[in-house]
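Only one protein chain is missing from this complex, and each of the others stays in its spot.
The letters A and B name the chains in turn, as written, and every chain counts its residues from 1.
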Amino acid sequence: METPLTPYLPIALVLLIAGGMAVIIPFFTGLLGPKSVNPVKSSTFEGGNIVVGSTRQRFAVKFYVVALLFIVFDVEAVFLYPWAVNFKALGWFGYATMLVFASTLVVALIYIWKKGALSWES
Amino acid sequence: MSIEQVLFYVFAVAIVASASAVVFLRNPVGSAMSLVACFFFLAGVYVLLWAHTIAALQVLVYAGAIMVLFLFVIMLLSLTDTGPLVQLTPSRAAGALAAVAVFSALIVALKKLPDVAPGWTADPSQVARFGTIQYLGEVLYTKWLFPFEAVSLLLLVAIVGAVVVAKPRI
Partner (left out) sequence: MNELIHGGLYGGMIVGVLMTTTAMALWFERKFAARMQSRLGPTMVGPSGLLQPFADVVKLLQKEDIVPFQADRVLFNLAPPLGAIAAISVAAVIPFSADIIAADLDVGVLYLLAIGALGVLPVFIAGWGSNNKFALLGGMRALAQSVSYEVPLVLAALVPVILTGSMKLSAIVEFQATHHWLVVWPFFLGVPAFIIFMLAMLAEANRIPFDIPEAESELVAGITTEYTGIKFALFYMAEYVHTLVASAVGAALFLGGWDGPFAPGLGWMVAKTLALFGFVYWLRWTLLRFRSDQLMALCWRYLVPAGVVLVAASAVWVVWVG
């Protein structure tokens, strides 16, 4: 019988097999490998020096801006996919609707470019 | 019970469990990863509803894109796992009350829903077509054209907002 699951069964099995393998291999290393814990070996590596300060420090806001830009363009691209599949049926009308949609986002791209949000170095 | 029903309950329990982990884990990145797991199980429920496209988009947009934003926000705020887990303040108590109220309202609304959605059909060929990307495109670019175009304005506002908020810093 055709169910919504039929095409996903192989994917579930690939996940299962890959997952099983990825869990078993590190397990073997626990059996085979030596275990000798000492404070120097298990300390965090920082170029051989004693660790200074905390790792948990605040990162620049530019990462956040990049992520937000990405979401906006990702959502745009996601809307393009159903459009691309139906494109031949929609024809020039479809082209016009997407042009309106995309031109707004091109405006956005120009805006952030001019504002300098794309310059990573500063 | 059919295999779909069994899977539905598996996914439902997993969604509730991972969503609770998001709230109760003390490690912010651990919470974020639980949220990814939650999105995955939700995608599984979408597949059970024949909504293949929504399932793929759920993973692509939420688990892929939104989560990265969350992670960057965690790094920006430098959240740590120190401090008490729950500190009861008046605003938090009010928040909890509001959450309970919304949840009860949702339960009441769910009870009032008809058992069968309007326009639902048992015809297998129609059901299989319902969640496909072709069908989604057909209705999105004809029947729901205006909301679709409005989304672009919303995205524009989001970009301008992000740049304005972050401008002194970039």
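Brief remarks on what is shown
Going forward, contacts are C-beta pairs under 8 Å (C-beta built on N, C-alpha and C of every residue); 3 or more make two chains touch, one makes a residue touch a chain.
Remember, it's a predicted structure, so these values are computed and weren't measured experimentally.
Shown as candidates are B:15, B:45, B:65 or B:140; the residue that touches the absent chain is B:65. Residue in contact with the omitted chain (choice from B:15, B:38 or B:57): B:57.
Interface with the hidden chain, as seen from chain A, comprises residues 6-19, 21-23, 25-26, 28-30, 32-36, 39, 41-47, 51, 55, 59, 63, 66-67, 69-70, 73-74, 77-78, 80-81, 84-85, 87-88, 91-92, 95, 98-99, 102, 106, 109, 113, 118-121. Although one chain is not displayed, its contacts with chain B can still be listed: residues 27, 29-30, 33, 36, 52-53, 55-57, 59-60, 63-65, 67-68, 71-72, 75, 132-133.
FYI, only the chains that are shown with their structure count from here on.
In terms of their C-alpha centroids, the spacing between chain A and chain B amounts to 17 Å. Chain A makes touch with chain B in their complex at residues 2-5, 8, 56-72, 74-76, 78-79, 81-83, 85-86, 89-90, 94, 97, 100-102, 104-105, 107-108, 111-112, 115-117, 119, 122.
Chain B contributes residues 3-4, 7, 47-50, 52-53, 57, 60-61, 64-66, 68-69, 72-73, 75-78, 80, 124, 128, 131, 133-134, 136-138, 140-141, 145, 148-149, 151-153, 155-156, 158-160, 162-163, 166-167, 169-170 to its touches with chain A in the complex.
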